[in-house]
Structures are given as structure tokens and as C-alpha cells.
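All protein chains but one are shown at their positions in the complex.
Let's look at chain A:
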């Protein structure tokens, strides 16, 4: 009797087959000590006694997690390997290398087992692999730049995607009808469906390639923002065409309903994200006593927002991005420093792993039996994708440039058009299509397009961009005067726009800030962390940044300075002219560089590598902050917000004294184009000094420049 109970128990414990391939060995028992009895009972004719197993291998027990870990390990080791060799990542983008590894592994598996290797399931992709990447992108999104360019981004995302989808779908249909490739019976809707999934620019692929080409922030945010937001359009169109395929007939009303659905999907994702973002912010308000789990809430709420919006057939990407953007400022204020660091590191780690896995699986999944090839179809798809994207970008930019102050240059347009890479989203979507005779052809074509864009476009974009730069430089060479004066004008215009409160950007921003400070922050941020005085806060922020800048300076002083021909004559050598041009174009371009942190998949912002100096400077903050608050009580000529500037310059001059010694040595930093970009803060000369009464030591001195640096993209 007892033995049969044990049998049942063991049967229950027996792990079911893994999510990937099937396994050969028979299920072995979990409890080894039962072996002897069981064998004796079940196979009674076995006369050879089996010794008590001291050592045995039970793979099946751990198969599922074991294989997953092995894949992740493979991905991470591959990544490690690429970065070990310095030169390869410069030429071949990481995504290509990973796909190649995937192809290799897939080939090996195919060779060994003679069956197709495991395919990246759409479910695994959409539910597990994609969210971390998008969350990471959303959390580190440069908010101000994004919202400043939001109109343009939406313009490209919505209209551009629509243009591409309709263009590709219709032209493919037309070509197939005329071409005689044996594809006449495929309906228009199928082609439109195909168009909708192949036209979408993929954020994962774009990000991974743009890492290497160092475009300026504005361009980066345009392409990246577009790839994020076009998800809404893609999802809607895909689902629309899919449901049209299932319906017997399509009427105009249905198309209109589709259009409404687009709005619903986009806004729905937005609202879900907002809701969860605010709830997350509120939750972190109460995590003071349990700081260790505070980061968990960030991840849980974001993931929840994604899942919820997917459940409601809204755009999950929009939801998760909105959630991240919404909760970021409150969470950062509420949780401890260490928790903040944890959040950011984990985000980077997960998104890195996810991205690597996606590309490897793309490679592995390419090796299959199910390919159906058709030269004309594949090549025409490729050609049309490029063509329609180029046309779309040109047309849209021509319109949008009239409304922007910083025009999108031709070089930028080329990068936008050429940098429209397709990736795993297309791949997963194509697998989800309901079966129809030519589905395999679509799958093959999609894979080819993805591989082409990632490999060919990914690898050639950098040389082409450099070629364009060179060509452009040869044709039109602005004089140094023009460059200098033009940049002055840019600064001037930027300042005047701030004065006027250019309502398109600042009006809503000011309104939101007002609302934020008055209601949201009170509600969502812990009491003791409420900003008591914006002056002290700003001062602390400046201090912190200056500390970082200083540490950076110190590092740079140690690095070898690049020698320049020092000439005292009026005429300049050509090399010097070139270097001057380079300085001007690199540094003066960042005139709108108000608060830009560079987004990089692989590294964190400078912040997190200078802990020691920050601690020191935090300690100094606190001591100075106390001095601030005490002097403020009898500083009746100041009121909080209005004299922020005066107090600021006062605080700046106060901070001069302990650090005046560090100000002077300026090392040559010209040659390092990847040097930090600094923004100078100049205290006002005359007005502020009249307000400095009864202040200690350094007030009467002419305010010196206080600059703080933050790491920026390697500019070129």
C-alpha cells in the first residue's frame, strides 16, 4: 500500500516536458532512495540488484530552468566576448554579431538533431523579452528633449507609418498582380497585413545600431521616439487587417471604426500607463521602512501596466513608456540613493539580457525547414521598404521643417530613413498570422528583410554618414565668423524663447510644472523629502554636478594632453583651422543642451561612478544647507521663488571660496572629442552684488563662472 502511495507521489513530482524541444531519456525519479524498492517492485523479473545510487544525474528534473539559463549564459558570454575585442564592435554592430552567433548555434542544433531548433515564440517575446527593453528606454528617456520634439515625433510615427504601410501593401499587391510570380491569389488584405508588420521600425534594432554612430541628441530622440510611438499605429493596423481578414466583407464603416480604434489604442495605453505610474509613485511614498523592496515596485507596476494594456488590446509599449516617464521623478525623490541605483542597474541589466536574447533567437529561428523562397517577391519587398521609407521621410520633413526652428537637415533625414531598422517585432508578428497558403513566404521574406536591415544597413550606416559629413564639408565651408555668430544667435534665440514663454513648448510645460508642484508633488512625495526651498535644491544640484565635473577634470588632467602647434602669428595653419572647426561644430552644436543625459544601452549615466565624491559633497550640502536656512530667516529682502537668481548667485559665490584653488588649472582637452559638455552658469555681476548684504567672505568678489559637467554623447 505504502509503495503505491509513493508511486503516486512520484508521478506528481515528475516534471512535465520543457517549453522547448523534447527530451529522450525516460523520466527518472526524484527521490533516489526509492530506486531500489521501486525497481524491485515494478520489474520483478530483474534479478540483478541495482546498487544504491550515490551519484546520479537527473537532467529532466531541472531541464526547463537549466536550458533557459544556458541560453542566457550563452548570450551574456557572447556579449562579453565582443566587447573584449576592441575593434570588432566598431565595425560590426553588436546586433549583427549576436545574430551570427544565433545562426551558428541554430546551425549546430540543426546539425545535431536534424530537426528545427526552437523558435522564438511570439508569446515569449511579447510578454517576457520586450517589456524590459522598453521599460529601460522609457525610464532613461530624456524627457525635456522628447517633449520639445513631440510634435515632430508624432508626425513621423503616425503619418510616416501609415504612409509606409499603405505604400508597401498597395505596391506589393500591384506588383504581384502584374508580375506573374504565382502570387495573384493572395488578397489585398494579406498584403496590407504584411505591409503593416514590415513597415514598423523597431526600437530594439534602432537603439542597438545608434549606439555606435553617435548622432546628436535631437536626431536620436526623433528616431527613437518614432520607433516607440509607432507601436500604437502598428498594433492597430495589424489587428485591424487581421480582423478584416476574418470578416466576410469590409465596409467603409469598418475602416472608420479602425481609425477610431487607433485613437483608442494610443490613448488607452497612455492612460493605463499614467494610472500605474501614479500609483507606483504613491506606493514608493511609503517605502521608508522597507527600502530594500522599493525597486521591486517600480518593476512590478511597470510590468503590470504593460500586461494590463495588452489584456485590453491597447498599446503595451506606450503604456510602459508612459508609466516609466510618469513615475520617475517621484520615485527618485522618494526612495533612497541605493534603491535608485538598484533600479537603474537592474533596468540596464535586464534590458541588455533581453536584447541579446532577442537577437540570438532571431539568428536561431532563421534555421528552419519551413522556408519558401521567391526571388522577385523578396527583392521587391526589400526595395519597396527602402523606397517608401525614403519618400516618406523626405515628404514629411519638408512639411515639418517649416514649423521647426532647428530644421532637420538632409544628413539627419538620411539617417532617419536609412536607420529605420526592422527587428524582432516584425518577426513575432509574422508568426502570429493565421495560416494561409503563402504564409511561409511571408515568414521568409520577413526574416530576409530583418537580416538585411540589421546587417547591411546597420553596418553601412556609419561609413555612409561619415561620407556624407565629408561631402557636406567639402561643398559648403562656413567661415569661422559665421559659425561663431550663428551660435551666438542660437543662444540668443533660445534665451528669448524662454523669456517669451514660447507657448508651444513652455506654456504647457509651465502649466504642468505649476500643477505638479502644487498638487502632485505634495501628494506623491514623502513629507521629509518635500523640497523645502527651491534655492537649496538648485544649489545642491549644482554642487553635485560640479563635483562630478571636478572628478572628471581630475581624471582628464592625468590623461596625456594632445599637443597642438602653438602659433602666435595671426595666420593659422590648416590643421589648426580644422581643429578649430571641429571644436566649434562639436561644442557649439549643443546650444540647446539644457538638461540632456545621454541614453546608452550599455552604460549608466556618469552619476553612478562617482559615489565617493558625491557623498563628500552631500555632507557639505547639508552643512551649507543649514547655514542657508538659518540665514534665510533674517534675510528679509529675499522671497523664495522670486529672488532665486540672486540667492543662487549668492550661493555660487559662497561656494567659490573653498574651491577657488581648483578653478585654475585647465588642462588641454580639445583633442578629446568625447569630452564632457559643460554648461556655464554665470552669476550676475551687478544686480546680485547689491543684494549680498552681511554675507560672509567672498560675496563682494566678482562672481566667477561655475561650470558643471555632465557626460554627453561622443559628439561629432
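By definition in this document, a contact is a pair of C-beta atoms (placed from the backbone, for glycine too) under 8 Å apart; a residue touches a chain by one contact, two chains touch by 3 or more; residues count from 1.
In the analysis below, contacts and distances are computed from a predicted model.
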* Asked: UniProt names the one chain left off this complex as which of "EF-hand domain-containing protein", "VPS33A core subunit of CORVET and HOPS complexes", "Methyltransferase HEMK2" or "Large ribosomal subunit protein mL37"?
  -> "EF-hand domain-containing protein"
* **From A:83, A:113, A:338 or A:491, residue that would touch the chain that is not displayed** => A:491
* Structure fact -> Interface residues of chain A toward the undisplayed chain are 403, 405, 479-482, 484-504, 506, 510, 564, 566-567, 570-572, 576-577, 579-580, 583-584, 586-588, 594, 639, 641-646, 648-649, 666, 668-670, 675, 677-682, 684-685, 687, 705, 707, 709
